[in-house]
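Read through the structure below, which is laid out as structure tokens, and then see the notes.
Here the complex is missing a single protein chain, while all its other protein chains stay put.
And now, chain A:
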């Protein structure tokens, strides 16, 4: 297995719901006018709390600082696991599940905080730049690590100074089990030919920026039976969309790609209180049991909470599993 440290330096930001109007211009530019920006990594996720925007430094320049923009202070680097073409014969599960044991768990043990971002195409594991050497040291046994620089993949060796047992320096924190929320709505993960982006522009703008306008879904959103969740990523020219079936109905059917089986996903939202960025092991908490049961999952971290998407047909077992976990760990 290869682990690629991609050539993006990312910032994790959040735009408050009320402040969105100040940022519509840069966001539209980043989404639709690819030729006008040098941003190569852009992710916008709408949650009921806020809009989480993850973007590279080129894109970050477009966002004017204001009271509505919260910025996590670190530079994050995306990691990407490449299976090296060897078909994972044992497991059909993909996404965060596949890397739970090899990446997520070891990093959690080393107290490296991770920020997950799954897309239609792949899964990105974002780590802080300052944690990189710990990451390399932790994962180099399992992976061939490459750092992509200017289009070349350069093999990375951990520096010998890190070979010691120096840990991340953080104190071992009590593992807290966060409450989970399982909303009712069904999600689909889709993609799109970037060339046809203009064709869905109006729908996309409507869904992204006018979701709070009073409409049919407004009352449903209130009771948390369903939650508003919409994610758009445009990374290296690849578009990925995560939306609920209701939103999906607004898009022309022949332009969005998805699996031919038309699979649908249910969401598990992790965290009762905003999780912050320092706590480790949150992803591991979810991915570990999913990996044990060989259940595929998408995992999208946002500024406040983490979101796992699991196949519709597996939601019952996942719910049971999570409940069992809560019982095991005493509060």
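Details
Assume contacts are C-beta pairs under 8 Å (C-beta built on N, C-alpha and C of every residue); 3 or more make two chains touch, one makes a residue touch a chain; residues count from 1.
Please note the rule applied: contacts and distances are computed from a predicted model.
Between the names "ATP synthase subunit epsilon, mitochondrial", "Collectrin, amino acid transport regulator", "Pyruvate dehydrogenase E1 component subunit alpha" or "GATOR complex protein MIOS", the one given in UniProt for the chain missing from this structure view is "GATOR complex protein MIOS".
Summary of contacts with the chain left out: across A:32, A:209 or A:238, the touching residue is A:238.
Remark: the omitted chain is touched by one listed residue; of A:16, A:102 or A:121 this is A:121. Interface note for the absent chain: among A:133, A:176 or A:191, the touching residue is A:191. Interface with the hidden chain, as seen from chain A, comprises residues 2, 4, 81-83, 85-88, 94-95, 118-123, 146, 148, 151-153, 191, 193, 195-196, 238, 253-254, 257-262, 296.
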